[in-house]
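A single protein chain has been removed from this complex, and every other one stays in its place.
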Amino acid sequence: MKAGEPEEFIIDGKRLDGRRVDELRPLKIEAGVLKRADGSAYLEWGGNRVLAACYGPREIHPRHEANPQRAVLRTYYSMAPFSVYERKRPGPDRRSMEISKVTRQALESVVFTHLYPMTAIDVYIEILQAQAGTRCAGITAASVALADAGIPMKDLVPACAAGKVGGHIVLDLFDIEDNYGEADLPVAIVPRTGEVSLLQMDGNLTQEEFEQAFKLAIKGCMQVYEKQKEALRRRYGGSQE
Amino acid sequence: MKAGEPEEFIIDGKRLDGRRVDELRPLKIEAGVLKRADGSAYLEWGGNRVLAACYGPREIHPRHEANPQRAVLRTYYSMAPFSVYERKRPGPDRRSMEISKVTRQALESVVFTHLYPMTAIDVYIEILQAQAGTRCAGITAASVALADAGIPMKDLVPACAAGKVGGHIVLDLFDIEDNYGEADLPVAIVPRTGEVSLLQMDGNLTQEEFEQAFKLAIKGCMQVYEKQKEALRRRYGGSQE
Amino acid sequence: MKAGEPEEFIIDGKRLDGRRVDELRPLKIEAGVLKRADGSAYLEWGGNRVLAACYGPREIHPRHEANPQRAVLRTYYSMAPFSVYERKRPGPDRRSMEISKVTRQALESVVFTHLYPMTAIDVYIEILQAQAGTRCAGITAASVALADAGIPMKDLVPACAAGKVGGHIVLDLFDIEDNYGEADLPVAIVPRTGEVSLLQMDGNLTQEEFEQAFKLAIKGCMQVYEKQKEALRRRYGGSQE
Amino acid sequence: MKHEIIVDVKRDHILNLLNSGKRIDGRAFDEYREVSVEVGINQRAEGSALVKLGRTQVMVGVKLSVGEPFPDMPDSGVLTTNAELIPLASPSFERGPPDEDTVELARVVDRAIRESRCIDLEKLCISEGELVWIVFIDLHPLDYDGNLFDACTLGAIAALKNAVFPKLEDGRVDYKTKTEEKLPIVDTPVEVTFAKIGGHILVDPCLEEEEVLDARLTVGYNEKGEIVAMQKGGSGTFTQEEILDIVRRGREKAEFLRKHLPGDADGKN
Amino acid sequence: MKHEIIVDVKRDHILNLLNSGKRIDGRAFDEYREVSVEVGINQRAEGSALVKLGRTQVMVGVKLSVGEPFPDMPDSGVLTTNAELIPLASPSFERGPPDEDTVELARVVDRAIRESRCIDLEKLCISEGELVWIVFIDLHPLDYDGNLFDACTLGAIAALKNAVFPKLEDGRVDYKTKTEEKLPIVDTPVEVTFAKIGGHILVDPCLEEEEVLDARLTVGYNEKGEIVAMQKGGSGTFTQEEILDIVRRGREKAEFLRKHLPGDADGKN
Partner (left out) sequence: MKHEIIVDVKRDHILNLLNSGKRIDGRAFDEYREVSVEVGINQRAEGSALVKLGRTQVMVGVKLSVGEPFPDMPDSGVLTTNAELIPLASPSFERGPPDEDTVELARVVDRAIRESRCIDLEKLCISEGELVWIVFIDLHPLDYDGNLFDACTLGAIAALKNAVFPKLEDGRVDYKTKTEEKLPIVDTPVEVTFAKIGGHILVDPCLEEEEVLDARLTVGYNEKGEIVAMQKGGSGTFTQEEILDIVRRGREKAEFLRKHLPGDADGKN
């Protein structure tokens, strides 16, 4: 047992932070929080604090990266030095580079990039405070920022993880569960079709556990989707999505 | 009191290197010392040894930095590894980057950059030996190198610091005064108008002390200006400036 | 005497690996071993394992490196992390940079670069396992890869070192001789003219020793040349070179 | 070129307004934008602050770690100030290693903090010559609408005052357990920035003003009103009189800014 | 633009074939290319393997060194997985620091090895809190014809099983003297990659398939058939049913790949 590892993760049916196994951490999303960005979103999800900004469609530098058939979507995930317990040195590390890539691939299928050939659409995700699940938080915030920037999209992309802790399949791991649990399965979907645009896993799951966790994560995504739509409604009014 | 700190800075009206409070260190400037550069200057100022070279106006790389309305002035301050007591690792550090920037801003107002659109004027300042006051020495040498390169300018830009040591306002700090003194105030001016193109300060000065030091630094600049003009006269002849 | 240094290098007329003083290590060359590269060669030379690949003539990036009069030959020597006893950190170090440069200069004189203006011919040399003499192995493999890519050349460029160990002039040093010997003299030649396109030396040689070693190295090059031609014959058939 | 022309047009517009006594956002020449300072807004940092200066938003985090002191200051803690101009905050900020502007921002903020001796660094010594506290101040602009110097200095001092030590056990920091002990902050320096545009002197330039200014002067003041840091910027010049005037007038602006710092736990301020 | 059009044409060609039940290289949809695994092919590495997956060739070297453990894992060895996409191996690989694709490859291979706990890291502790073995796995593709994930994971586990400790003397490694002691490998995870092209699901995509795929799913399995790692790639999506189906079918493909690992010295496998 590692130092700091809890003996049990579920006590009297409740998780260590008081949630049910299928319950999300509290999630608040606000769209349009920045002046300079073309679109932005701020998100508080449990102990995560995430800011996303979208710039574009805009001129692309360096020029040779331009695509004459569509806009190039670029996504950058980054953590503030003070977002974690041990100060993180500024600049991209290997983990950030991988998350930037899967984030882009999670979002690419919904953006109508062919409308803006030769341009860039840049999305920046800044983790201001981290408590596990920041890649899902980032994708969730990013698609709201894209919408806030007026970028035409097929749908929003909500993301949510499920996992396994102390033998239980649970939704939306927080940091203690993430550090000491058995598996983490982040998922992003395109709600209108139910298709999956992000899927990663590390840990150990049987086939059955995987199927159970996968379905739970998708349910979580649908709850996140409602919060995304609410945020845009609050910003732009109207009661339809 | 830090290790090596002197008990007094002024003894019998003289500073630790024998100067009066308002006296410059010995200053020698020579213009036109390099073959390859378009213009150059070598300066010995107390224990400082500084070489400045100007290349340009010349083609600019990378091309996208070109300005169709004027030449781009670029200045680079750098210290040789053997210019300080503890060997300095080659390459720009944060201090050099800041000094490069303020040096450029000290010189930009005098250069007729609009005469050479789409070009670069590059000024390199190399500190070969340092004894405090190298940014002022660099600016002073740089404007002589610009003149030696035949770049049209409104005026030369002399620079000189004043400061506070042991409670006294003094001109042109040398290294012991700089390390253990209370304030350093480097100033550069455009002598013909008396305007100020560089001003920095660190330390602690009251309003009155600041005003006294500021005026003293400007007097120092005017002495430096004479040396600059002498150097150019020696190089190009004529007794007028 | 350094740790690990042998007391004698030649015992009963044989070197520590059983060779005569003028004998090459076993050398095998195979051309055309990679699918993706335009030309390639694999070489086993004693304990050296070297792969060379040629791409080109091809479009050049960045564009401003293009030469309107000829192709630009670019050579990159690199060592796999597991090619040496102590793991080598990935990326070019100073030694690799120097070897890349002398490799290019060893090959440039034989390639008809003027046939392919505005293009690049890129040669990559990867040391998979090292046992001394990797620069000569790399040049030897590289010229076979160039030929395999169909790049017109005046000749192949074989390379081989001679050196001095325990007072004896010997051909083709292996690692113990290289680490503890007195001198190493790598040479590359253009066999048809006998001219020398690579020559480096470190250690200590008298004039006479140098002349003896130099001639021995050239003899070694000629043996290497035969192996190069054989490899191309095996690949392309025919009994003429 | 497009950019240059737009800047010229903007400059004419701003200058015309100034000539008739008006700033582009309606402020008086000596008026700051609305200032707000929130502290304790980040649970991972030992100290934190969010400063808003109009639409400029800056987050500052203070992290405390331990390490060896500098050999020539064996009984003194270490202060490190770092800035990141993340491209989220402005279309003009680029990814990559710190550029000249980033480095200047970090160094000018650091200067006021270091030269005012506002942190009692000797109290950060744990074991002389062996182990001291290292204070990291990370300046993190989130929305860039001008005058980062003043916003970041204010945020830094607010975050420093907000900071508490984490628990130290056997020479290692337990970041998850915070103590109640505050950082020893003994002064509250602030910086005040003036811009010069066509002969007019304005405090707290907004972005549009920054883009067209001739010169800029930032002055740092300690609680006594003494000057602890200065930095002139911009490719233009100041007259000597302008400088003397700015330095005198800045002092009361510094008092104004300092009032926005949250009060101490003990009710002071 | 040229590139885009060529990709479109290739995609049409491959898709037409798939619609009539054929792959471009003639394989069945659920068929791997020819697999070969050679071990012990490098005398400088403590363990090594050369994997061929069709024309894709990957060399993997395992180097062992010693160093300090992580402070929070004082009795555990350290695992480091690194990839280099050297430009020798493909015209699309570029010189320079690791890019996104390189980092993803290293991290996805690392994930299967780490999460399956296939190396008993506690057996790599030499002196608790002070000295442990560090395992470097270097993934080194030599000829890139698609599906590096599966080839590299297979090569990594083969090289790990091949590895023996060098001699350790007074806390320093004597690399020239190898012992007979093998690394403690307790599982043999493998990864299986499926591509989706126009609704068709194919195992082990070759390069031409990779260039036109919509989406990719890599799944890592341990010896029990449990899932230890997953990574979706590509800018397209999978339906939920496709994912469930791939995860179920991948298990037998993992068994297939695992059979190509060389047997242990003791005849097991």
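Note that the chains are named A, B, C, D and E in the order they appear, and that numbering of residues resets to 1 at the start of each chain.
Throughout what follows, a residue touches a chain if its C-beta (ideal position, glycine included) is under 8 Å from a C-beta of that chain, and two chains touch if they have at least 3 such contacts.
Since we're looking at a predicted model, the values are computed, not measured.
*Asks:* Using the touch definition given at the top, which of the shown chains does the missing chain touch?
*Replies:* If we consider the entire complex, the absent chain touches B, C.
*Asks:* Since one chain isn't shown, list which residues of chain B touch it in the complete complex.
*Replies:* Its contact residues with the unshown chain are 34-37, 47, 49, 51-53, 55, 58, 76, 78, 80-87, 90-91, 122, 124-126, 128-130.
*Asks:* Which chain C residues touch the hidden chain?
*Replies:* Residues of chain C in contact with the hidden chain: 2-3, 67-69, 94-95, 97-98, 100-102, 104-105, 108-109, 185, 190, 193-207, 210-211, 214, 218.
Simple rule for what comes next: only the chains that are shown with their structure count from here on.
*Asks:* Minimal path length between chain A and chain C through chains that touch?
*Replies:* Graph distance in the chain contact network comes out at 2.
*Asks:* Touching both chain A and chain D: give me those chains, sorted by label.
*Replies:* Per touch definition, common to chain A and chain D: zero chains.
*Asks:* Would you say B-D or C-E is joined by more C-beta pairs in contact?
*Replies:* Comparing C-E with B-D, the pair joined by more C-beta contacts is B-D.
*Asks:* I'd like to verify one number: the distance from the centre of chain D to the centre of chain E, where each centre is the average of its C-alpha atoms, in whole angstrom.
*Replies:* Roughly 48 Å, centre to centre.
*Asks:* Between chain C and chain D, tell me the centre distance in angstrom, where each centre is the average of that chain's C-alpha atoms.
*Replies:* 58
*Asks:* At what distance in angstrom does the C-alpha mean of chain E lie from that of chain A?
*Replies:* 27
*Asks:* Touching at least two other chains at once: which residues of chain B meet that condition?
*Replies:* In chain B, no residue touches two or more other chains.
*Asks:* Tell me, which residues of chain E touch at least two other chains?
*Replies:* Residue numbers touching two or more other chains: none in chain E.
*Asks:* Viewed as a graph of touching chains, is the assembly arranged as a line, ring, star, complete set, or other?
*Replies:* Basically the chains just string along in a line.
*Asks:* Check the chains against each other and report every pair that touches.
*Replies:* A-D, A-E, B-D, C-E
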